[in-house]
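Other chains dropped; remaining ones untouched in position.
So that you can tell them apart, the chains are marked A and B in the order they are listed, and the count of residues begins at 1 in each.
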């Protein structure tokens, strides 16, 4: 139960005109604390879109259609209990520094995800701002780091599904520390940015890989998560993202060399996720599909072994905007606030 | 508040493996009465899919994945307070007749929509089973017919948006009683039936009209609604449905001859829908899009006048499975039960 002895909790969203910000707002509008008046949606800010109404930019958020976007400044974001940041890379640190330490700041961007300054600089080309508690409760120790936290780094979408798909095997030592992830994604993962390659005419009817051979910025994030799961052993990560013609969803195919059989592997995953509300190991033979988790916070997994190839094969599906971004952000907020972790989040997808 | 003095309300869904049944279940899982334990999901039945688990057929409904589908029989459906029917045309009457009159039976099919037996027989080619209160509360008098009703006919998806788009103008007498509707729909409106023309390979990348020139069964239903709105004056309806490559959504372009100006027309619609929770007249110049109402129960409208052509032009958008089917069914259930009409329904879409 949100403590409302000082009045309703006030929540701001910076970058409310983007896809991450819009999805945070979609989830907040359905959050029981909002519905019961214990949580208020305060400042909504934007960059170049400041001054527009939310109705013009996020017409799916009808209850907030008349809200006018303020510029993203510390002044606008001050005075809130929780601030979600959905900003371009590099803009979060200045704002977070200026907000009180007691404000829960949840960054949907990358700035505070990596602990290794060298990896940050190699992949982002700017000074490392530091690292915050990582908003993936289902990783070993993840939940404890988030309870009561006031600074939270929301994971990248690809690292979310890839890490959850591989961490149990890595942690249990049933695979060699060399993993291969080929993850197919919908287009919203690229954000709402103007890029010819993201035009509908270009993406519909086409598939393309990008950022191959370790060039994608999510590669070191996956490696960091798996290294932690492996108790510090380095894990080599091959990561290939593929863009497909759908707005939402990531389907990851994850493999790693193994000598165990399928039943052994399955038992490891059953145990790892037995009590998780959002991570579902599907029945044997049933394969994940992204359409089933559209708008939901669920992660669906299947695990088996390809004995001929000597590989563990794990397939995972998420909605990149929900569990892959905003759902993780709200889940982290819930943990930070000490309320029901699942509040406002669902395992029911919108299908077909 | 659902009366639970005799224990939780028990709800059954017949045709739970279809798209309408699946969407009813999706909405029920988010309904506050379900979440608080005052509503239970009882029998889930199917035709040829009986015996399968819901997880195999509706993998997006994770919380019900283990439920086994029973055959659709009166025995299975008996003993429930509310029964939703998502059955092929012609199968509802036999079941409804056998259920107690006190059971709230909500038919998502067409069997009880038309009041005119001749129209029914012309379009459906079978004897008329009768007509039930029509589950479109936003039509004149619609809400009163539904309060306390125990038999409800859920409107067709095309008639929902077309009737709401045109009824105010017809009722106000600002158009001649000759209307033209061209409505573009996603594929789920055709149901989950095996038809080569509905294969993904056929529908993706293609647009096609079907059931043109009055051949579609929703034509007399639109005419019936508009005649009622016009206080009994016959309204000629030209209706053209077009199939487009998306799973959900209807975008209807509705026109009728008029001599009034845009401001006058707008005022009529503002008045008609001022207090409606789900029908939203968008600000001037803002046009509806189906992506904004995905999964929501909202109807978004824009109205203007094409003075050169002498036509009122109304554009309407809905999600055919939500407001166009299952959302209307749940909204009608709420009215029948005497609880908050909007319970379990949202005006927030899942976008992008």
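In this section, a residue touches a chain if its C-beta (ideal position, glycine included) is under 8 Å from a C-beta of that chain, and two chains touch if they have at least 3 such contacts.
Keep in mind the model is a prediction, meaning the values are calculated, not measured.
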Expanding from the 2 chains in view to the entire complex of this file gives a copy total of 4
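The rule is short, and it goes like this: only the chains that are shown with their structure count from here on.
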In the complex, chain A residues that touch chain B: 19, 22, 26, 29-30, 55-56, 58-63, 188, 192, 204-205, 247-248, 280, 282-283, 286, 289, 291-296, 298, 300, 346-352
